[in-house]
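A short write-up of the structure that comes next.
Of the protein chains in this complex, all but one are displayed in their positions.
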Amino acid sequence: MDNYLKLIVESLLFASSEPLTPRQIRDLLPGKDLIEIKKVLKELKDEYETMKRSFLIKEVAEGYQFRSLPKFKPYIANMLMSTQSRLSKAALETLTIIAYKQPIIRQEIERLRGVEVGGILKMLLKKGLIRIVGRKPLPGRPIIYGTTKKFLEVFDLKDLSSLPTLKEIEELGDGEEG
Amino acid sequence: MDNYLKLIVESLLFASSEPLTPRQIRDLLPGKDLIEIKKVLKELKDEYETMKRSFLIKEVAEGYQFRSLPKFKPYIANMLMSTQSRLSKAALETLTIIAYKQPIIRQEIERLRGVEVGGILKMLLKKGLIRIVGRKPLPGRPIIYGTTKKFLEVFDLKDLSSLPTLKEIEELGDGEEG
Partner (left out) sequence: MTFKTKLEVFEGPLDLLLHLIKINEVEISDIPIATITDQYLEYLDLMRALDINVAGDFLVMASTLMHIKSKMLLPKQEDDLVEIEDPREEIVRSLTEYMQLKDAANELTSRDVLYRDVFKRGIEIKRGEEDIATTKVTLYDLMDAFKKVIRKKHPGIVLKFSAESWSVKKKMIEIIRILKEKKNLLLGDLFSTMESVSEMIATFLALLELVRTGFVNVFQGKESSDIMLEAIK
């Protein structure tokens, strides 16, 4: 095992504010191939799991990123004063619809939610959780929306296919929170 | 030795963008005293030195902070140059004007922005986000600018006509929070 390569990769992950993909790392290290990089990443990930520190390496948004463990959240949130505004229920529902049904136009989102979503779309765009993908070849050429990499990052998803599947709903009563 | 306290302190250092002083850490952890915190910081610092990873905890003038080892600097610097292509606000404004108003000459951009844009145009050209389209049949034959294919790529646009119009953005209404 090339320990120095491992440390280089670690230093990159540690210094990056975004998740890094194996490909991005490979491009930074001439002469190294993807297989090698992936192996090193896997080893690093395992190492941090065994070390039992307050943070570890997680696979998110198609890349790797250092993340603190959830149990330290009260202390860190306290320090950062958790200014990160939480998403409202309405915003979360809209975001979920976009995530599951993308590419999707506004009219379709509104049909599914039963309410107008203009303001929410703007807020989600501003937060970088959704993006404009293109326009639909329909009258008025409506804008098509999709989720961003940041969405994956924030919701701890490796890629879109790791979204939990939609459950078959048979009857009301269980599961519904109100 | 209180191992959990050590991990808490570590998680704070991990998530902070600024160095933390023992006093700051103490204030975040009710019931702990300064001596305890200082001891923990010292231990953490020693631990990372022994672990020989790509980063360690350094005592800088204002407190304690995770820092990567100098020998990994070239890789990190390289990464910051390539992965996080950040544009200054001024550059972004200029680029936007070109995107929406192309084909456009420099004088027109400067009229809109109210400031000189020579340096920014050069930088945008160098980054491959804009290109020279031609020259205008006016005195001095000013250069005409337009955006590139890379511009579309960077902003995740299918084509220029996918750029939302100002009106469409206004129509989304106010981004409500909550």
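The chains carry the letters A and B, assigned in the order they are written, with residues numbered from 1 in each.
Note that in this section a residue touches a chain if its C-beta (ideal position, glycine included) is under 8 Å from a C-beta of that chain, and two chains touch if they have at least 3 such contacts.
The structure displayed is predicted, hence computed values, not measured ones.
J.: Could you tell which one of B:Leu92, B:Ile132 or B:Leu160 touches the chain left off the display?
T.: Answering carefully, the residue with contact to the hidden chain is B:Leu92.
J.: Since one chain isn't shown, list which residues of chain A touch it in the complete complex.
T.: 14-17, 58, 65-70, 73, 76-77, 80, 82, 84, 86, 89-90, 92-93, 95-97, 99-100, 111-116, 125-126, 128, 131-132, 148, 153-157, 163-164, 166-169, 171-173, 175-178
J.: Applying the definition given at the start, please give the residues of chain B touching the unseen chain.
T.: Residues of chain B in touch with the missing chain: 11, 14-17, 66, 77, 80, 84-93, 95-97, 99-100, 110, 112-116, 119, 154-157, 164, 166, 169.
We take it that only the chains that are shown with their structure count from here on.
J.: Where the centres are mean C-alpha positions, what is the separation of chain A from chain B, in Å?
T.: A distance of 18 Å separates the two centres.
J.: Show which residues of chain A lie in contact with chain B when the two form their complex.
T.: Touching chain B: residues 7-8, 10-12, 14-18, 20, 24, 27-29, 53-55, 66, 68-69, 72, 75-76, 78-80, 85, 88, 90-91, 118-123, 125-126, 131-135, 141, 143 of chain A.
J.: Given the complex with chain A, which residues does chain B contribute to the contact?
T.: Within the complex, chain B contacts chain A at residues 7-8, 10-12, 14-16, 28-29, 53-55, 66, 68-69, 72, 75-76, 78-80, 82-84, 156-159, 161-162, 164, 168-169, 171-178.
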